[in-house]
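Note that one protein chain of the assembly has been removed; the remaining protein chains are unaltered in position.
Presenting chain A:
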Amino acid sequence: VMAVNLVRTSTRGVRSLNQAHFNAPWPFVKKGAYGQRKIGPFRTEKNKWPGPDRQFPELSPKWNKENPAILHNYTGVRPEGYIDEVSGKFIAVPEMRTEIIAPDLTEFKLKPYVSYRTDVDIEKRRKEYEAKVREKGSEALADLYTNEDQRWPPPKMTAETLFELVYAEEVRRNYKEGKYGSVSTVSDTENPVAKSEIKETTR
């Protein structure tokens, strides 16, 4: 019986028209196959089929008799210890006990919901900013004349912005002084300007 099902698959990458290569996307089921030759799911597996009478019963590990005996008292709770194999007694392990760590929220200002007035404020800011863009002609110009915290949509954090904040000032100063070479190493982020080693080179 097995020999029939064995398929010789080619190692040369040549496609075969053997039906084994054209499997159905789901297991092929023959209804009412109770005889000696059984293809498809068996009687016990049929519990899992969808159907009007018998839906998928979630196989509870606790109540299913086919499951191992250890699971019969299964409650879904994590054990806080283990059963010693020698003495057969339960030994509690303090490290296994669940600990709920809740942060202190006394000074915390955020609440579970956001006020509906936020929408009004956002719309107000957006209109102001768009009016500014229309007045000045471009976004770059409008940004100069609006408070960054009052802009909507808020300015995006791009690689360019980060470069401006961290390196640009130093690069500009060095350019003015005619210094070229490596900028301060990235590891000394605390005071990048003071620790910088700048080689003086001529053009």
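Throughout what follows, contacts are C-beta pairs under 8 Å (C-beta built on N, C-alpha and C of every residue); 3 or more make two chains touch, one makes a residue touch a chain; residues count from 1.
Here, contacts and distances are computed from a predicted model.
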item	value
"EKC/KEOPS complex subunit GON7", "WD40 repeat-like protein", "Large ribosomal subunit protein uL24m" or "Nucleolar protein 2" - which is the UniProt name of the missing chain	"Large ribosomal subunit protein uL24m"
Chain A residues that touch the omitted chain in the full complex	25-27, 50, 52-53, 55-56, 109-122, 126-127, 130-131, 133-134, 137-139, 149, 154, 157, 161-162, 165-166, 186-187, 189
